[in-house]
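Partial complex: the chains shown occupy the same locations as in the complete assembly.
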Amino acid sequence: MAKMKAAVFVEKNRIVLEDKDIPEIGPLDALVRITTTTICGTDVHILRGEYPVAKGLTIGHEPVGVIERLGSQVRGFHEGQRVIAGAITPSGQSYACLCGCGSQDGPDTRHGFRATGGWKFGNTIDGCQAEYVRVPDALANLCPIPDGLSDEEVLMCPDIMSTGFSGAERAEVNIGDSVAVFALGPIGLCAVAGARLKGATTIIGVDTVAARMSVARGLGATHVVDFKHGDVVKQIMDLTDGRGVDVSIEALGTQGTFESALRVLRPGGKLSSLGVYSSDLRIPLDAYAAGLGDLSILSTLCPGGKERMRRLMEVVASGQVDLKPLVTHRFKLDDIEAAYELFASQRDGVMKIAITP
Amino acid sequence: MAKMKAAVFVEKNRIVLEDKDIPEIGPLDALVRITTTTICGTDVHILRGEYPVAKGLTIGHEPVGVIERLGSQVRGFHEGQRVIAGAITPSGQSYACLCGCGSQDGPDTRHGFRATGGWKFGNTIDGCQAEYVRVPDALANLCPIPDGLSDEEVLMCPDIMSTGFSGAERAEVNIGDSVAVFALGPIGLCAVAGARLKGATTIIGVDTVAARMSVARGLGATHVVDFKHGDVVKQIMDLTDGRGVDVSIEALGTQGTFESALRVLRPGGKLSSLGVYSSDLRIPLDAYAAGLGDLSILSTLCPGGKERMRRLMEVVASGQVDLKPLVTHRFKLDDIEAAYELFASQRDGVMKIAITP
């Protein structure tokens, strides 16, 4: 059986490039030859053993590639076609999917739900930091890349862009809203872009790294706040003339950012939570107006499926959002261990790394 | 090859019972042995040649039955299981389905939409007025019948109940709303029940047949209006003290009911249209406030898929809505031609006919 290179989780603190069999596919699957992929912050959690996956699993959930082979039931595509798939690959056919909750896609039982069940690549099935990946439920998940878009231009669609935009979408940002985004990593930067796309007119980015703050301005932030320059809640209340923001987006996953995101809300505001947390969260009584503040706390897992991918690639094609500045480094798949090392250490101003086999 | 009985459209004004091959199934399909089905008003349109279908097509889109055989990719069900499927059988995997529009499910192309494309049974593929039916995309469409519910109790779920309820759902009926329902056939009666389930407190049914008006009262109508007893718009405006209703539901498919449904709306109201029309519609300038009335005209095709069916059967099981009075007649499949004759003529107070092989 033919072999391929794949980045495999061996044990805590060890993701290594190994030879594995090229995946077999079933009638509903597609085999995609990866042309570009990347490393996600979540992969670093996996590397460090903070998010448990099976030993031997291929990591990675952001595939850009070419259809190598189609399952017998997968019509409407052709081999050689350039495609992406989302980090989340809903079946489209479970109870969860049919009530609009594909990211929590579960097994075909009466229940149909499983927490984070739609996230399969590099979590419950082999991922795409490899030469090939098997895409499940290919009909629902393969999305052709529009002519004229490069791999790198669509590389953010499977996860970063989908997650970041959803921060603004979930809170139903309206024309004229004010929005604060906590942490300007790749997700937070896409949340800034998403807030602007939805019509926010005041967008406040919070971080301390100058390069990120600069990219945030380019993507639509009207203000940036350095949390090292004084109390961030006070800075934002001052910027909004004491009113607070309509929407805050948490894009880091810590108590501090969560709590600040709550405190800067106007009464009736919405906290849109994108971060992956690693400990319990606390809701302070005063920040919560004792439960009487008409506040919303909304968590969202990256939306997937081919319709989502189609729309995000339309955004890229329209030129309204330019995420190319996020790709700061490029590595060969053969050097992915070094890429992990760089990314995990957050050295050299790294934001996203394009990996090509 | 084994044969079965099936009601087939032969030509205008001729639907006849014929012997046909029992359907073959593919990997994604299920073969269901029909235990009960019924005739829909739309089938009468087909009979009369008003809605075109291919000659030789088996008619019927309201299946209750037992799984006879499962395609190789259909997991989570077992042969012998009692199931229903919706009149509309979305794939769950097209662009249309993935943006929440499964009733307009289209082919697997870049587009993904086709008008009424989700309606397949007895329209674009063989239907269920037969001993057996092939259910496409079985994973998304088969729904087990809860223990304790009879065939007749769930017979309205595939179409009548799903369509009727959607009249209230599409208009987002709120607690305390006033709703007028135009025409109290099976769809209109279910629209009454749906409006009550969504919290409407004034529900005005419009018809002239005493038996239907009586059933409407049992399902939640607080008032019934006989359109033969004077101008229906005036009657409804009087009942609402001149205010008009928040929501009107059109459940017949004529210019007269459509226009009255528009005229009884309060400014900012919503007309929810369920009827199948057979000619152009006219929006009178005055009824439309010259385009300045903040009015909504919303048409809806029956929602399908197994999650929808699950929820509707939950309603039946909860005892909140009792649709048994709608089944006024019972026929054997062998006598379906007589059933069509009765149903098309609307004799003998017929509402719905249970057909059993």
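Order of writing sets the labels: A and B. Residues in every chain begin at 1.
In this section, contacts are C-beta pairs under 8 Å (C-beta built on N, C-alpha and C of every residue); 3 or more make two chains touch, one makes a residue touch a chain.
Worth saying up front: this structure is predicted, and the values here are computed from it rather than measured.
Enquirer: Count every copy of the one sequence in the whole complex, not only the 2 placed here.
Expert: 4
As a convention for this text, only the chains that are shown with their structure count from here on.
Enquirer: In whole angstrom, what separates the CA-based centres of chain A and chain B?
Expert: About 40 Å separates the centre of chain A from that of chain B.
Enquirer: What part of chain A is in contact with chain B in the complex they form?
Expert: By the definition above, chain A touches chain B via 26-28, 72-73, 75-77, 91-95, 97-100, 102, 107-110, 112, 137, 139-140, 144, 305-308, 310.
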